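A protein chain is absent from this complex, but the other protein chains hold their places.
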Amino acid sequence: MPLDRAQQLEMFRRMLRIRLFEEALIAHNPVGHLSIGQEGAIAGACMALRDDDYVTGTHRSHGHPIGKGAEIGPLMAEIFGKRTGICKGLGGSMHLTDTKLGLICESAIVGGGFPLATGAGLSAQVRGSDQVSLCFFGDGAVNQGTFSESVNMGAVWKLPVIYFCENNGYAVTTPVEKSHGQPEIARRADGYGIPGVVVDGQDAEAVHAVTLEAVERARAGEGPTLIEAKTYRFDEHSNRLAIPIEYRSKEEIEHHRNERDPITLYRAVLQTRDLLSEIEAIEAEVRTTIDEAVEFAKASPEPEMSDLWDSMYVNPISAPAGEGEL
Amino acid sequence: MPLDRAQQLEMFRRMLRIRLFEEALIAHNPVGHLSIGQEGAIAGACMALRDDDYVTGTHRSHGHPIGKGAEIGPLMAEIFGKRTGICKGLGGSMHLTDTKLGLICESAIVGGGFPLATGAGLSAQVRGSDQVSLCFFGDGAVNQGTFSESVNMGAVWKLPVIYFCENNGYAVTTPVEKSHGQPEIARRADGYGIPGVVVDGQDAEAVHAVTLEAVERARAGEGPTLIEAKTYRFDEHSNRLAIPIEYRSKEEIEHHRNERDPITLYRAVLQTRDLLSEIEAIEAEVRTTIDEAVEFAKASPEPEMSDLWDSMYVNPISAPAGEGEL
Amino acid sequence: MTMRNATQKLSYLQAIVEAQREEMRRDERVILMGEDIAVYGAQSLFDEFDNKRLRNTPISENSFVGVGVGAALTGLRPIVDLTIASFCYLASDQIINQAAKLRFMTGAQLAVPLVVRTSTFYNNRTAAQHADRPYPLFMNTPGLKVLAPSTASDAKGLLKAAIRDDDPVVIFEDINLWGKKEEVPTDEDFLVPIGKAAVRREGGDVTIVSIAGCLPHALSAADALAKDGVEAEVIDLRTIVPLDKETILTSVAKTGRLIVADNSHKVGSVASEIAAVVSEEGFESLKRPIQRVAAPQVHVPYNAALEKRLFVSKDRIIDAVRAIT
Partner (left out) sequence: MTMRNATQKLSYLQAIVEAQREEMRRDERVILMGEDIAVYGAQSLFDEFDNKRLRNTPISENSFVGVGVGAALTGLRPIVDLTIASFCYLASDQIINQAAKLRFMTGAQLAVPLVVRTSTFYNNRTAAQHADRPYPLFMNTPGLKVLAPSTASDAKGLLKAAIRDDDPVVIFEDINLWGKKEEVPTDEDFLVPIGKAAVRREGGDVTIVSIAGCLPHALSAADALAKDGVEAEVIDLRTIVPLDKETILTSVAKTGRLIVADNSHKVGSVASEIAAVVSEEGFESLKRPIQRVAAPQVHVPYNAALEKRLFVSKDRIIDAVRAIT
């Protein structure tokens, strides 16, 4: 089922929210691994999901909750380390998890999300729900043992899981060709007997279409799909990490920024569909949303020592005398 | 290069040594995971190696050193837990490692050998030696993350490693079809861009031929090969573990024992080559070797507490006062 | 309906199976996952529950524990059997980095009602790669609860409590106790509280804190010592995290002497932690040096006679007591 106009605009909105969220961070709080350049892959995948479907993500976490439709204020406040943050300021930039929208974990341990997403799929299957679980991961994460182990388990048990690779070509400074014996990630799917699909990650609608197909397979009980979305990260791996070597050329980066920006590309598509005024309204709206989120974050209080103790256990074990006060 | 007559007889000798070694254990010291039924795969693979090539193995360890040509007495003494054992009675049934023949580890941690064999291959490459490294593993071990991680590293770096699967169809009670999303193990090779080959593991010469080809590729710097030898374990997973369920049929077991015994099959082949009298001489010789090994093992002394301390570090840290005496 | 005080003679291993059976009956969110689970005691569960809730897993420890975590986050209450304790190292990433941390990292948006079971296989001729007793492995990580039952009743009651607990729990079962039988309560709501040690024998002269399979040795040492007029108080630790400091400190306040019996290697053991707590918080009552009776810093050999000498025995406990009384 292709996207209707409202959904197309919603997808554009989410892409733009990711972009402006990240740009606000660069301006106000230079922390984290940014998703600029990868918005089409993220929003395209998320638009194929229901609100109650599960998502796991990575250290590059900001895009995933935004793509899934989460409220922006608590995400921004989290990155500012505030108590009103979605994780009370305890999780921070690598862990923006909004469980109201089925986001159960952004794992900063590369490869950590594979088992968790697979387990969410198992849970849906055992409970007889028709939820699916979508696992975002990077090209580098494919080399963690958990990829192979978890995809295989998903396949054996025909779990409703979509393994979705944001292949941006690099893991920190390491290109796919230098770390993968065989660089086509989708091709690994065959080893587990599941379909592997490649899609242009800068084409949000194409991503949406292949993800939707995978979601339908999963809901129908036919098991997992491995999707490889070819995308690109416009900025440095993390804006906190000094990278002392040139591992990709300026030309390559400029090419992607100029020719392969998923937002520019999708904006042009929507324009050909006569949606310019709607787009412009969204652009104004998103700018406001982000500005308000920054204000909200700045004005919010810091978490307290007791929040740490209270967040440890469901039935809190009380702080030993003195330690609560550190 | 096909095997000459002397090599054919040597291969038969090693197969028979494995068989009679295991049978002696059943008679004298019922401990361990036996390789009966898998002798063709093991000896066929090992005959393609030089003495200075490396081998890693598994909990089902007895066959590998015998296949590589190790002296029998110290192996037997090891299983009897004696100080004259190849590992001084400290390693035991799951760890028969004879380093004189390049055996560097039999890992009772399933999947533990993949990185070690890959590291031995890396070592050969860095040192500019033309040694290769052969990694024995079971069908069940393929599902450990280390398989995927290590095979990929071997592939990226074009290391001289042969990943050799003794696919006996089961991991304890779990059949391959119930634990592998895609049951053809050799097919996983494609995910790492290396060749995957299937061979009849009950046909020792066929195993030797495919292994030799892989060894030649490896020595030529062309990287790893994944070999899947289809074989069968005639006995229970371990003769110490009570198996409360019937997970494979008596008919299946009988079929393999009667029709697919690698020793019977190879004996018949060699007979057609007019080697009956040589075979009979080997049979007598191997029986004597095993009997003598049992005598040697029985007559050998037990290890001592100081052996434990002395085997910990290259520069032994001395036992704290009192503890050496426990 | 079972009677409140009814009991049934069960071995430690049977008690573990019964705990799982009762909790699986009671709560359909409870599932059991692991390798060849029928081989490790659960075969009778297959008569009652199907493959949906009893999952034989591929050999993928880190991932199937993580699958348990993912399922726990999303509405199930998984029991994951890591069978042999040295396999814990393969899954320590998912246990420490995910199970223990996820609730905290999400600002308490999530709970992880997961149980990880694992057995210590020492004194079983399995050699160094299978014989670990890594009780301290998860002790340094906040967010987990860690148990080590020593009797059939506790094995049942603690496992049931763990399954009902909303936080992740790791439970070490001791195969040296598998065969020990006793009368075990049949009440479906029989739970042993997490975090409470048990005083198994009272005495005023010395405190012996015992972990897991050390208990029988501690009790027979105490009996032997009593013949010589030394009355030992034997505390069965039962829960490693959170530590029941109160029971230990109360006893040491009375006896002034502490022995800790622990089959882990001595360095960095649970015994070390207990010694540290008492040397901090119970120092004023201590009359003599603390004694840890534990395995020395050598690996477990295959040779059975040598293996046995590494572990805690009645005689080693008696010697330790003698040294400070």
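Points worth noting:
By letter and in written order, the chains are A, B and C; residue numbering begins at 1 in each of them.
Following the convention adopted for this analysis, contacts are C-beta pairs under 8 Å (C-beta built on N, C-alpha and C of every residue); 3 or more make two chains touch, one makes a residue touch a chain.
Small disclaimer: the values here were computed from a predicted structure and weren't measured.
The chain not shown here makes contact, within the complete complex, with A, B, C.
Within the full complex, the residue among C:9, C:181, C:288 or C:308 touching the omitted chain is C:288.
The residue touching the chain not shown here, chosen from C:129, C:150, C:207 or C:239, is C:129. Not every partner is drawn; the one left out touches chain B at residues 54, 56, 85-91, 95, 97-99, 104-105, 107, 109, 112, 114-127, 133, 145-146, 149-150, 152-153, 156-157, 307-308, 310-315, 317.
Where chain A meets the missing chain, the touching residues are 31, 78, 81-82, 87, 89-95, 107-112, 140-141, 143-145, 171-174, 178-180, 241-245, 302-305, 307-309, 311-312, 317, 319-320, 323, 326.
By the touch rule set out above, chain C reaches the unshown chain at residues 62, 86, 89-90, 92-93, 95-97, 100-101, 104-105, 127-129, 132, 134, 136-137, 139-143, 241, 243, 264-265, 267-273, 275-276, 278-281, 283-284, 286, 288-292, 297-299, 301.
Heads up, the rule we're going with is that only the chains that are shown with their structure count from here on.
Ranking all chains by how far their C-alpha centres lie from the centre of chain C, first place goes to A.
Central chain assignment: C. Criterion: smallest distance from chain C-alpha mean to the mean of all protein C-alpha atoms.
Here the spacing of chain B and chain C, counted between their Cα centres, is 36 Å. Averaged C-alpha coordinates put the centre of chain A at 45 Å from the centre of chain B. If you average the CA atoms of chain A and of chain C, the two centres end up 39 Å from each other.
For chain A, residues touching at least two other chains, in rising order: 145-146, 149, 152, 156. Within chain C, contacts with two or more other chains are made by residues 57-58, 60, 62-63.
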